[in-house]
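All protein chains of the complex are present and in place, except for one that has been dropped.
And then subunit A:
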Amino acid sequence: MATKQKQLIVDVKKQFAAIAKQFEPIQVLNEKGEVVNPQYMPDLSDEKMVELMERMVWTRVLDQRSTALNKQGRLGFYAPTAGQEASQLGTQFALEQEDFILPGYRDIPQIIMHGLPLAKAFLFSRGHFAGNQYPKDLNIISPQIIIGAQYVQTAGVALGIQKRGEKSVAITYTGDGGSSQGDFYEGINFASAFKSPAIFVIQNNGFAISVPRELQTAAPTLAQKAVAAGVPGVVVDGMDPLAVYAVTREARDRAVNGEGPTVIETLTYRFGPHTLAGDDPTRYRTKEMDEAWALKDPLVRYRLFLESKNLWSAEQEEAVIERAKEEIKAALKEADAIPKQKVTDLLNNMFETPTQNVAEQIAYYTEKESK
């Protein structure tokens, strides 16, 4: 008797191929700075294009100086950003001042560009509450250490924006590892259910400390996790500032038009270690990998692009570098001048009106500090 071919209920290959087709990475500039997809070219003036380059160069200098200052003991906690300039600054560049940023611990450049004084970023690094004291109209929170928490909070800020009837968005960032957290899913799903104006960025730099992205999930892209929430997802070349800007701007337009949230996965790389607290990337990354990604450096391709349009020169770049160094020096001086923290400061920041135990302890430490 001939065996009958059983019809598969789930044709896995077909299902996965259909998904993969929906999540091809978006690119505007290739590694040589050539425009490969003019149809995605964002509507940016020459001045704005140059400004974006200035921000990227400035941030690269900030990373180099922060790393050096950390080694000298003049800064504390620091998560390197070199390599992620297009991903971090391209997304932020697409925002308006009224948009609200909920950053992760590596996302200091975005909140600086949104208005955080550099001295405060340094105080955050050192561990001083003054680094987290912002005026009420600066729409940021301090960098989130609990990976994923910023995602569920973003759903809340976005719902708040919606209830206030404002035409703005809440944007948040996590890494590839963070996309495995429950809060990641809950955050995008809540924003989906309420159709709230939120942008969820996954900066996929290939590693969560030492764990490669392939160990986080068998899903071939992280953006496709948006499907679980029923929201749009897009993969973008995270080393391409114009592509990152374009997809973020489009997501913002959708959000302020009441069409709900978007998940953006930026394919990027950190040239440095995870943090400067003893991580050694040679344990898990090869030299070949570092070299291959160095060729994709967002500064290199964007520089080539702007030079081809006669918008950028070595002198301009040198001027930004010098300005960055001066500003960093001034900010350090400002941070050094902040008074030391006292236990009474910490206690006074606990409640609007101190509770009985806190009030008693304020009295105790006031006495102690007066000696």
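In this section, a residue touches a chain if its C-beta (ideal position, glycine included) is under 8 Å from a C-beta of that chain, and two chains touch if they have at least 3 such contacts; residues count from 1.
Heads up, the rule we're going with is that contacts and distances are computed from a predicted model.
J.: The complex has one chain missing from view, so what does its UniProt entry call it, picking from "Na+/H+ antiporter subunit G", "1,2-phenylacetyl-CoA epoxidase subunit A", "Putative pyruvate dehydrogenase (E1 subunit beta)" or "Phenylacetate-CoA oxygenase subunit PaaA"?
T.: Per the UniProt record, that chain is "Putative pyruvate dehydrogenase (E1 subunit beta)".
J.: Among A:L29, A:L159 or A:L276, which one is in touch with the chain left out?
T.: A:L159
J.: Which listed residue, A:Q97, A:S210 or A:T355, touches the chain dropped from view?
T.: The missing chain is touched by A:T355.
J.: If the missing chain were put back, which residues of subunit A would it touch?
T.: 100, 129-130, 132-136, 141-142, 146, 149, 151-161, 163-164, 170, 182-183, 186-187, 189-190, 193, 346, 348-352, 355-358
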